[in-house]
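Removed: one protein chain of the complex. Kept in place: all other protein chains.
And now, chain A:
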Amino acid sequence: MTTSTLTTTQRIEKEPPAWTRMLDLSDRALAVLLLAPAAILLSLIIVYPVARLAYTSFFSLSLTSGLPAEFVGLENYKLMIDDPIFWETTWNTVLITLITVPGALVVGMALALLANLPFRTQWPVRLSLLIPWALPLSFAGLIFAWFFHSEYGVVNDVLNRFGIPGVIWFNSPNLAFAAICLTIIWKTSSFMALIILAGLQTIPRSLYEAADVDGAGRLRQFFEITLPLLKPAIVVALIFRTITALQTFDIPYMMTGGGPGTSTSTLAMYIHQNTVSFLDLGYGSALAVVMFLLSMCVTVVYLRIIRTKG
C-alpha cells in the first residue's frame, strides 16, 4: 500500500516534458487550437465557395464575351425577376419537391413497415431497399427513360397488355413531368425507407404488446404509437429529401433534358445551362444564390418544427 502511494505521489510531482510546457495554454486557447483544423477545413470547403458564389453574383461575368468582370450590383437579380424561364424552372422545382417528397415519404413508409415485418430471411428485403438508393441518379434516369420509351418501354407494354393504348411520354409536358416525378419517387423512397426503418427499430416491442393488451388494433397502433414515435426520423428524412429535391438535376436531365421546351427543366438545370453551357457565371451565380436561400429557408422551417416538437 505504502509503495503504491509513494509511486503515485512521485508521478504527480514529476515535471511535464519541455514541449508540453511550451504549449501551456489557457483552456479557451486550447479549445480554439483543437477546433481550428475543422474550422479551417469547413471554411475552405463550405464558407469560401458560398461567399465566392454570392460575391460573383454581383458581377457581370460571361466567359463567352471575353470582357473582364464588371461589378453590376443587383443587376443579375433584377434580370432574374423578368426572366420567364427562371420562374418556370423555379416553379417546376417547387412542384417536383411538393409531389416527390410526400410521395417518397408515403412509399418509403410503406417499404419500411414491410421491411420491419418479422421475415424469416431479412437480407433480401433489406437489399432490395438498398439497391435503388445505391444506384447513381443519372443511371436511374437512363433506366426510367427506357422504361417510359414510347416504343420499347416497359410502361407502355404493360398498358397495352391491359388494353390501354401507350402514350408518347416525353412529348407531353404533363406526362413527361409525371414520368420524372415517378422516377424520383422510386429512386428516393428507399432512402426515406432506410431512415424510417432505423426509427421503427428503436420503438420497443413492449409498446405494441401493451397496446395489444390495451385493446388497440393494428391501425390504431400505427397512428397512436408508430407515427408519433417516428416523428423525429420523419423530420430528418424530410429535411434531407426536401433539400435534395430542390436541387433536382440528374433525373430530368437524363430523361427529358428539360423538354419538351423547358417544361420539365429545373432550377438546377437552368443554373447548369447558364454557367456550363452559356458560361454566364454572374447570372448563374445569382441563380445559385437563390437556390441556396431556398434550401436554407426549408432547413430553418424544419429545424423550427423539430425544436417546437422537442
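Convention: a residue touches a chain if its C-beta (ideal position, glycine included) is under 8 Å from a C-beta of that chain, and two chains touch if they have at least 3 such contacts; residues count from 1.
As a working rule, contacts and distances are computed from a predicted model.
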item	value
Chain not present in the shown complex, as UniProt names it (candidates "sn-glycerol-3-phosphate ABC transporter ATP-binding protein UgpC", "Putative spermidine/putrescine transport system permease protein", "Cytochrome bc1 complex cytochrome b subunit" or "Protein GlxC")	"sn-glycerol-3-phosphate ABC transporter ATP-binding protein UgpC"
Selected residue (touches chain absent from view) among A:Ala110, A:Val125, A:Leu229 or A:Val290	A:Leu229
Sites on chain A contacted by the missing partner chain, in the whole complex	204, 206-207, 209-216, 220, 224-225, 228-229
